[in-house]
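Pasting a structure here, questions to come.
Here the complex is missing one protein chain, while the rest keep their positions.
Order of writing sets the labels: A, B and C. Residues in every chain begin at 1.
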Amino acid sequence: MDQRKGLTDEARQDIDATRADRFETRRATVPALEEVLFEAFPVLDHGFIRVIDYMGDDGAVVQAARVSYGRGTKKVSEDRGLIRYLMRHWHSTPFEMCEIKLHVKLPIFVARQWIRHRTSSVNEYSARYSVLDEEFYIPAPAQLAAQSSSNRQGRSELLEGSEAAQVLDLLRDDASRNYRDYLWMLNENDADPERSGLARELARMNLTLNMYTQWYWKTNLHNLFNFMRLRADAHAQYEIRVYADVLLGLTERWVPLSHEAFMEYRMGALTLSRTAVEIVKRLLAGERVTQETSGLPPREWREFAAGLGLS
Amino acid sequence: MDQRKGLTDEARQDIDATRADRFETRRATVPALEEVLFEAFPVLDHGFIRVIDYMGDDGAVVQAARVSYGRGTKKVSEDRGLIRYLMRHWHSTPFEMCEIKLHVKLPIFVARQWIRHRTSSVNEYSARYSVLDEEFYIPAPAQLAAQSSSNRQGRSELLEGSEAAQVLDLLRDDASRNYRDYLWMLNENDADPERSGLARELARMNLTLNMYTQWYWKTNLHNLFNFMRLRADAHAQYEIRVYADVLLGLTERWVPLSHEAFMEYRMGALTLSRTAVEIVKRLLAGERVTQETSGLPPREWREFAAGLGLS
Amino acid sequence: MDQRKGLTDEARQDIDATRADRFETRRATVPALEEVLFEAFPVLDHGFIRVIDYMGDDGAVVQAARVSYGRGTKKVSEDRGLIRYLMRHWHSTPFEMCEIKLHVKLPIFVARQWIRHRTSSVNEYSARYSVLDEEFYIPAPAQLAAQSSSNRQGRSELLEGSEAAQVLDLLRDDASRNYRDYLWMLNENDADPERSGLARELARMNLTLNMYTQWYWKTNLHNLFNFMRLRADAHAQYEIRVYADVLLGLTERWVPLSHEAFMEYRMGALTLSRTAVEIVKRLLAGERVTQETSGLPPREWREFAAGLGLS
Partner (left out) sequence: MDQRKGLTDEARQDIDATRADRFETRRATVPALEEVLFEAFPVLDHGFIRVIDYMGDDGAVVQAARVSYGRGTKKVSEDRGLIRYLMRHWHSTPFEMCEIKLHVKLPIFVARQWIRHRTSSVNEYSARYSVLDEEFYIPAPAQLAAQSSSNRQGRSELLEGSEAAQVLDLLRDDASRNYRDYLWMLNENDADPERSGLARELARMNLTLNMYTQWYWKTNLHNLFNFMRLRADAHAQYEIRVYADVLLGLTERWVPLSHEAFMEYRMGALTLSRTAVEIVKRLLAGERVTQETSGLPPREWREFAAGLGLS
């Protein structure tokens, strides 16, 4: 696997040098996560996620729930049971005791969705201060979908033939031209000695929303779960979902018991409304229930039936 | 004053209709703020700030500080003294008891700075769901400044002559073309019946960062003060500072005593470092102090001298 | 209904005076909530909840979801559908646009649970600064329950006969004596001119956790829903649950459509784990499933069966 897309040679060297160091610590460590620490997991065409630091492991969840003096873990089976109990009963504070810090490279329009998760810390690469590199997101043809008519926020079937080609050309040409004009306006290093060059904080406004930015992002495990539940969901936009999917994998490496509980009680769970609970009870009592007799509006009935595999 | 820039006819009618209503309430009200409720205060070329709702007044700050049963206010002079005391001694929680909700229209690159203030609630107009209007920010010539060499995040002298004209042309042409291509890709209303039209959530990535977006933004007075302290500051980018300046004016209408205390102890205040305190003591004792003898590095010395008007 | 328990005469007069005022406003108002504004809803033996201020109504949720210029509401049926959609799909940000401010009087051990809801603003009556009144919570005999053996955080059957009487005597005597000693240590108004009197911030440590305190507490509707979901739940301690129940009633007055959606999709909802979803599918397909064949541990199976009314 080439995990080196979207990285300059200098960046690769910095990463390799950082990965080569080893230190001694008394803190809880997670070998499976240490293994990939600082590595860039590629996302989209130029993006990545890198784990820069972490605090705590499954034992830290247990330790906080018990407010204990030692590492908190007893037997794995007891820890697993406790973690599942906490997740099931929405005792979320022990999960806040684990923290993770990421370095993420992502298109600006994805960053604008991501930043809406407020309970986190962020430092973004500043285009007031520095010049951005020419990297923008161009969807793979398999992602060029039409507007969905049923889900007004979503996508439908793929674009075909010349329309797809034209769209890709437009995205590429517009982003490139705007970047070129951005550079021209900056006039870095007095490329044209006759001009002053526009301030960076102004010139950047000419860039397109598919430009890549990058940031350090730090959050706790509870908020990471919230992020993944919303962004790894089928209703999330594909371009952020692929980041959330990488995070799911990293979470499994980091806190396997908490991850398992999360998949069981959140990601794979189904919430039945008060009305839907009554329907299930009637169904289990042998009653035949249709949308008309269910008390649910058609759309909710369809969601309900789909969730329980009713035809 | 024409406060109607950046509004469609329909929007103006909605605003006028909303402004015409009057209701009876037992809650604290602020006539000076009621007067401009829902009105659009223009900012930049197409932006605005509208106050949509508010909770509390200066009396609410006093009431919370005293945890009293009635309205909390005694004499204005006592309230004023208490509010100044709270501000001076960083007792910030009573200021959280006032809340304000705004409707803001602003360029996306400004929105990206604004959203970094996390302790607030936001609902943004969704370009996944709706088609954006063609409105983008083009700086006035008086704002087209070169990159500052002393302050690496800021601006310096103005661009002149043909360079300024070329920059404005580029900004305008690139934003217009990208918007046109965005519309083409959307193929709204099957303008071209042969094409499917690209999903909105994808097409929007072709837009430039000077496009206007809009949102509802709600925060409490304490966090509004933090916002204004950072964004009405001379180091903030002009394009967000003009929004902060409008907010300062609205705050003065809303909570005049709290605003006065804020100007006295925050906006107009000067923080002396531990070393700077010692320098002032030496100066006041009649000693002659230069940068060399001050213990401050040159840059801090310049900031210090400028703050106290030393030559 | 006597809503005046736990209030001094002076407090009652302040409340009546405040309730008598009427003001004109352009803001959204909710007559059903105005009706009870400032009134004290009694809770426990000396506690209460008073609504002091509010911002927004069901229309504000709709308005934020649509980012509209006017009041946001269309037909009630459309608003209702949109609010239910938002709740069902965890679009929580529009609910943050409503804000409520309460004056609450509550025992300190309840306050310690309440304060764990961090996303809120609080000003508590300060026992560093003022002398507390002699008011402490004594459970009604119907609440004097034994420790539950099944739920290690909960209660079981009631205490009976002399044990109940002894417990009540102890609670009453210990709280009274400690309060008396607190007053003695304070030596307020130089009651004993020979003594200095202990600082308030120290003397308060002698008080018991059932003493009443009071505070102003302000939060948004989304966080109020979170509070009620956890604290109006059957697993919550009775003494905080009665506060949450009053809040449920107030919320119904304030935002009836949002309250209805909350009851349908949160309070009355049932979350099925990934495994439980499979069991329901099997049951609906006619398969007989027991705990042994369910894949659920015994405890989870019992919760699952109870939730769906299986015998």
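Observations
The definition used in the following text is that a contact is a pair of C-beta atoms (placed from the backbone, for glycine too) under 8 Å apart; a residue touches a chain by one contact, two chains touch by 3 or more.
Note that the structure is a prediction, hence the values are computed from the model and not measured.
One of A:122, A:224, A:263 or A:276 touches the chain omitted from the figure, and that residue is A:122. Only one of the listed residues, C:17, C:32 or C:199, touches the absent chain: C:199.
The chain not shown here is touched by just one of A:214, A:251 or A:294, and that residue is A:214. The chain that is not drawn here is touched, among residues B:158, B:183, B:230 or B:248, by B:230. Interface note for the absent chain: among A:64, A:186 or A:308, the touching residue is A:64.
By the touch rule set out above, chain C reaches the unshown chain at residues 107-109, 112, 115-116, 118-119, 122, 126, 128-129, 137, 139, 143-148, 152-157, 159-160, 163, 167, 170-171, 174-175, 177-178, 181, 184-186, 194-202, 204-210, 237. For chain A, the residues touching the absent chain in the complete assembly are 7, 10-11, 14-15, 17-19, 21-29, 34, 37-38, 52-56, 60, 63-65, 67-71, 93-94, 96-97, 99, 101, 103, 121-126, 214-216, 218, 220. Panel shows chain B; residues 81, 88-90, 93, 116, 230, 235, 263-265, 267-277, 280-281, 283-284, 297, 300, 307-310 of it touch the chain omitted from the view.
Operating definition for what follows: only the chains that are shown with their structure count from here on.
Copies chain A and chain B of the same chain sequence form an interface built mainly from equivalent positions, shared numbers / all numbers used being over half.
With centres set at the average Cα position, the gap from chain A to chain C is 34 Å. Here the CA centre of chain A is 29 Å from the CA centre of chain B.
Chain B has residues 122, 126 in contact with two or more other chains.
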